[in-house]
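Left out: one protein chain. Kept in place: all the others.
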Amino acid sequence: MSRANHVLTLSCINRPGIVSAVSTYLFETGCNINQAHQFDDTETGRFFMRVVFDRVASEPSHTALEDGFQTIANRFGMDWRMSDPAARRRVMILVSKFDHCLADLLYRWRIEELPMDIAAIVANHPRDTYAHHDFDGIPFHYLPVTRDTKLEQEHALWELVQSTESDVVVLARYMQVLSEGLAAKLAGRCINIHHSFLPGFKGAKPYHQAHARGVKVIGATAHYVTGDLDEGPIIAQDVERVTHADFPEDLIRKGRDIERRVLARALSYHLEDRVILNGRKTVVFDT
Amino acid sequence: MSRANHVLTLSCINRPGIVSAVSTYLFETGCNINQAHQFDDTETGRFFMRVVFDRVASEPSHTALEDGFQTIANRFGMDWRMSDPAARRRVMILVSKFDHCLADLLYRWRIEELPMDIAAIVANHPRDTYAHHDFDGIPFHYLPVTRDTKLEQEHALWELVQSTESDVVVLARYMQVLSEGLAAKLAGRCINIHHSFLPGFKGAKPYHQAHARGVKVIGATAHYVTGDLDEGPIIAQDVERVTHADFPEDLIRKGRDIERRVLARALSYHLEDRVILNGRKTVVFDT
Amino acid sequence: MSRANHVLTLSCINRPGIVSAVSTYLFETGCNINQAHQFDDTETGRFFMRVVFDRVASEPSHTALEDGFQTIANRFGMDWRMSDPAARRRVMILVSKFDHCLADLLYRWRIEELPMDIAAIVANHPRDTYAHHDFDGIPFHYLPVTRDTKLEQEHALWELVQSTESDVVVLARYMQVLSEGLAAKLAGRCINIHHSFLPGFKGAKPYHQAHARGVKVIGATAHYVTGDLDEGPIIAQDVERVTHADFPEDLIRKGRDIERRVLARALSYHLEDRVILNGRKTVVFDT
Partner (left out) sequence: MSRANHVLTLSCINRPGIVSAVSTYLFETGCNINQAHQFDDTETGRFFMRVVFDRVASEPSHTALEDGFQTIANRFGMDWRMSDPAARRRVMILVSKFDHCLADLLYRWRIEELPMDIAAIVANHPRDTYAHHDFDGIPFHYLPVTRDTKLEQEHALWELVQSTESDVVVLARYMQVLSEGLAAKLAGRCINIHHSFLPGFKGAKPYHQAHARGVKVIGATAHYVTGDLDEGPIIAQDVERVTHADFPEDLIRKGRDIERRVLARALSYHLEDRVILNGRKTVVFDT
């Protein structure tokens, strides 16, 4: 993967000529296609494309490239985005008491595995809950929440998203359900990790439910947040085998490992523009 | 695995002295323990044990060994079973239109991977549905079923189980729900394979449901049949990754592979006395 | 997957304009791109592309479409292939004593999971070794081989490949090493399944080697056959966990399952034109 490349993602109603128009435009503006995926959802008639390209010269500028592409986008009625390798995404991480996902994301950020800037860490527990973590200058915000203060807290949250210019919000085991209003504002850019295997066990204590049912496999699901909790478009899932000898506490332990790797995978897909929304589902160009 | 060995499985309320009593009995009757597993379900206080042993001499006979053990079993209130390596289990296979599990079980039986005799193959489709299969002398029974004839058909089924002296009944994608009455008669010895990942998608067309939800993982569950369809104790589960490019027909294709290997694994566990019922769950000593 | 589609695969030295030229050609000849993948091997500078498309009208004919594409292929120096959905590939299966892969391929062929015609089954054991299989009219050829008759036997094999017009040769646990000469004639269209995890354990009795080493994972590798045995370009691999309690016979049993599914997967990739050779490696567009 040439990480310094531009990535163009788009979706539109399928009809002949899309790939030709896109690739000819890139060719004529001095761009070279390195990797590309297309997918035609024959059920809905919708077409999805991801193109990774680099530029032979520094001209035209990224902005000019985008402006020129708008004509093609208009012709086909595209939803699209062209990432600028010079601009890293700004990510806000929301966390609650359990910090295994936070610890994992911080580590991957520090060694530059995840190409992002962390705009802020927001928690409903005070800073000393995370005393052992070196936040390394990342602003920390303590926003406690109760049933009564939920609306205000969400208001403060949304203010923070705006003031920190966060592009992405990650619920890293945040344990709070976002209101439909906030979920709507963050549509397509707020990622949650759901413990246990969705949609198998909803509600409280899913690992206890899974244990009571005697399952032999548990898992985790990372998805975009929508107003309908735990029902947003799935980005990534993974599982692990368990046995009768695994008590709920063991499932929780194994779950931590699955959760952190599934959340990191989903965030990495998002940051690399590998995910395109397709109604209630996603198209993930992951190879 | 010394396949010609005896296997003793037992469960009872846990209390001190069980392992000692069992192992001392085996020692004193000239048996040698090759493999053993114990598990104490601290939630329920129930104790589970599987012992694989061989006998130095041909005396005492298997029957005498069982008779002698009954005293210990009584003392601890055990549910138990001691398998005789000389007696292979008799298995009845029920099948409907889709024959991938049947084909797989037949092959594994033929190469002696599954240590069983197939007592009968029963289908609700006529023999020529399975024209390409060499049943090799296994009796085939065509028992069609409609909503109106269900009771009679189940009666015939039960007669067959008895007349063929079947120990185990395998629903190899049989696609019919057994009545509560028949399920009860076959409790703990009737294995079903459930397509798609239980308990995620219940009801009709689970692969279509999974596709509509955009899942990234599908699976299959093998379980003992109870009156509550698809809710019996789980024996084995497995999964496979899928992508947005997998249409329902692809999920069905991938599902076939998962289904046949999970059902074969569950049956093999059952035949090797690796599964012990634990209420709504199982204890599976699989290594 | 619209299985009735055309598939165009190509590779060439990467340079600007390839995707544009290809997609414009398809657009202008009335074709509609459904799925496409591109990959640029930045190490070698080679570019790989797979395009799935259908045609709005029956004109131009498949042959005319190919003829027209040759001009573009020449301009970029492409290795390419355009599959005609009306023409199924003809596959010859070579088998030895162990028939688990044969049984699996036959089943998948019968239920139309693998889109191929089986041109012939060739074995170095007589027909009655496979007595339980219904070959359903597929010609069977018994070609025994000894060290002394190897050359003649390979000559007969090659005659058969030609007379049956086989496009693909599958070594379904054939257990014979092809001579360099025959391997060269079948370059890029002869698939072998290698038991055990390559390149870990070469030589005889790999499962016994794996057992002696105490590995916790075993696997299988499907690859194109080259003169250098077991070193051809890898198409697919998979693994399964094993434990200390698995004796070599257990590894062999588990290996059968991995072998058959990895071979079937590799063959399916090949038949769907998902594999493009890249020197000693492959590019596999599997989603």
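Note that the chains are named A, B and C in the order they appear, and that numbering of residues resets to 1 at the start of each chain.
As a working rule, a residue touches a chain if its C-beta (ideal position, glycine included) is under 8 Å from a C-beta of that chain, and two chains touch if they have at least 3 such contacts.
Since the structure is predicted, the reported quantities are computational estimates derived from the model, not experimental observations.
Screening B:Asp40, B:Glu66, B:Asp79 or B:Glu231 against the full complex identifies B:Asp40 as the residue touching the chain left out. Only one residue from C:Thr42, C:Ser61 or C:Ser179 touches the chain missing from this view: C:Thr42.
When you scan A:Tyr107, A:Phe140 or A:Trp158 for touch with the missing chain, the hit is A:Tyr107. When the missing chain is restored to the complex, the residue among A:Thr29, A:Ser96 or A:Thr243 that touches it is A:Thr243. In the full complex, chain C makes contact with the omitted chain through residues 39, 41-43, 197-201, 212-217, 219, 233-239, 243-245, 247, 278, 280-284, 286.
By the touch definition given at the top, chain B reaches the unshown chain through residues 2, 14-20, 23-24, 26-27, 30-40, 42, 56, 286-287. Contact residues of chain A toward the unshown chain are 1, 35, 100, 103, 107, 110-111, 113, 131-134, 136, 243, 245, 247, 249-250, 253, 256-257, 261, 287.
What we mean here is this: only the chains that are shown with their structure count from here on.
Chain-level centrality, scored on Cα centres against the all-protein Cα centre, points to C. Centre-to-centre separation between chain A and chain C, using Cα means, comes to 36 Å.
Centre-to-centre separation between chain A and chain B, using Cα means, comes to 41 Å. Chain B has residues 243, 245, 247 in contact with two or more other chains.
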